[in-house]
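Here the complex is missing a single protein chain, while all its other protein chains stay put.
Here the chain labels run A, B and C in written order, and each chain numbers its own residues starting at 1.
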Amino acid sequence: MTALSLDQASVIVDGALKYARENGLKPLAIAVLDARGAQKFFLAQDGTSLKRGEIALGKANGAIALGVGPRTLNKMALERPHFINGVALSVGGPVVPVPGGALIRDPGGNLIGVVGISGDTSDNDEAAALAGIAAAGLTAETGG
Amino acid sequence: MTALSLDQASVIVDGALKYARENGLKPLAIAVLDARGAQKFFLAQDGTSLKRGEIALGKANGAIALGVGPRTLNKMALERPHFINGVALSVGGPVVPVPGGALIRDPGGNLIGVVGISGDTSDNDEAAALAGIAAAGLTAETGG
Amino acid sequence: MTALSLDQASVIVDGALKYARENGLKPLAIAVLDARGAQKFFLAQDGTSLKRGEIALGKANGAIALGVGPRTLNKMALERPHFINGVALSVGGPVVPVPGGALIRDPGGNLIGVVGISGDTSDNDEAAALAGIAAAGLTAETGG
Partner (left out) sequence: MTALSLDQASVIVDGALKYARENGLKPLAIAVLDARGAQKFFLAQDGTSLKRGEIALGKANGAIALGVGPRTLNKMALERPHFINGVALSVGGPVVPVPGGALIRDPGGNLIGVVGISGDTSDNDEAAALAGIAAAGLTAETGG
């Protein structure tokens, strides 16, 4: 298993910011966690609301906790809200089960981290995450 | 009341693993708690996600907390979500109110522990738990 | 009050990393919070331990919580441990009352954020924070 490097995380965040700028997205909070669930990189653009960062972190933390993409977590929450509510109360840290990020896999398919973004629509947040992961030459898994 | 012994817990876990192997289940986290709610045995197979263990523990902890099988807890969460949410916030430790385990009773009917499993579907997780408890010559209570 | 901008936070972090590189510090986690206590910027260099980020965040969060520099918080913890322990249990989020960061003030003396760093000795962590804040043309308050 390769560890997600700070250089890779920086490229992911820069790629997401570039996408946001070119597409006129609202101010974003962007969180990148490694495979341990530890924060590797985080930033909040000017104008983000007080707890916007927790939403971004919650998308990332929830996905890596269960090893599924944020869209899958969203679907699970719709189908079995009591299960995902239990998960949110049980795994530690924020859990926000909606789209807006992706698991990060290395070329060998190993899970090496996760991105969570919040600030614009869930779809736009996700598009920014995908742009960032592609910029780093890594594979994104949004689930579905 | 007989106490759940480490030997019994080992037989339960081995029986669950045997079932999982023979039926091609995904990697499992398996938690066995004694009648006090204390962890007696836990293992996570290779490939389990970051917080899979907390899900298994949450199934077991929630069931022993109220003294009902996981299926009963699941039903309660569907019928009275505010109650089980309050329980989850109140009892300490993880609570995940879905099937995938069983209370363990001795031949006299005494509650001596609980098994929680997570990794495959809830039904398959439960089937592995039942196989393990049967291998130990004990009685499983899944609720319903 | 001027708000701490993402540009300023980036300059602070880059300045701290430059100091760390030039002085051979161990891998650092660097956290910058704004005046609301919201994360503005965070990164963990390659090789940081699992919860190193929480230590950096705890230095920053504790200082901004009480509006005192980390050295003052450290002194308070030594003189009145029951008080700082109560604070840690009460304010939400991590609190680690040791040196290794600084409050950030704008040219008018307004509190606009805080830096917390962890990875090397507390003194070296603090020196990196001071280098970063100076690079941004802002004023650091370590307390004492």
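Please note the rule applied: a residue touches a chain if its C-beta (ideal position, glycine included) is under 8 Å from a C-beta of that chain, and two chains touch if they have at least 3 such contacts.
Every value quoted in this text rests on a predicted model; they were computed, and no experiment measured them.
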Problem - Selected residue (touches chain absent from view) among C:15, C:58 or C:113 - result: C:58
Exercise for the section: Taking the full complex into account, find the residue in C:30, C:84 or C:138 that is in contact with the omitted chain. Expected result: C:84
Problem - Positions on subunit B where the hidden chain makes contact - result: 3, 5-6, 9-10, 34, 36, 38-46, 48, 50-53
Handout entry: Residues in subunit C touching the chain absent from view
Key = 48-52, 54-55, 57-58, 62, 74, 77-78, 81, 84-85, 88-89, 94-98
Fill in the blank from the handout: Interface residues of subunit A toward the undisplayed chain are 1-3, 35-37, 92-93
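Keep this in mind: only the chains that are shown with their structure count from here on.
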Exercise for the section: Have a look at which chains touch which and call the overall pattern line, ring, star, complete or other. Expected result: line
Completion exercise
Per the C-alpha centroid definition, the whole-Å distance linking subunit B and subunit C comes out as 43
Problem - Where subunit A touches two or more other chains at once, by residue number - result: 36
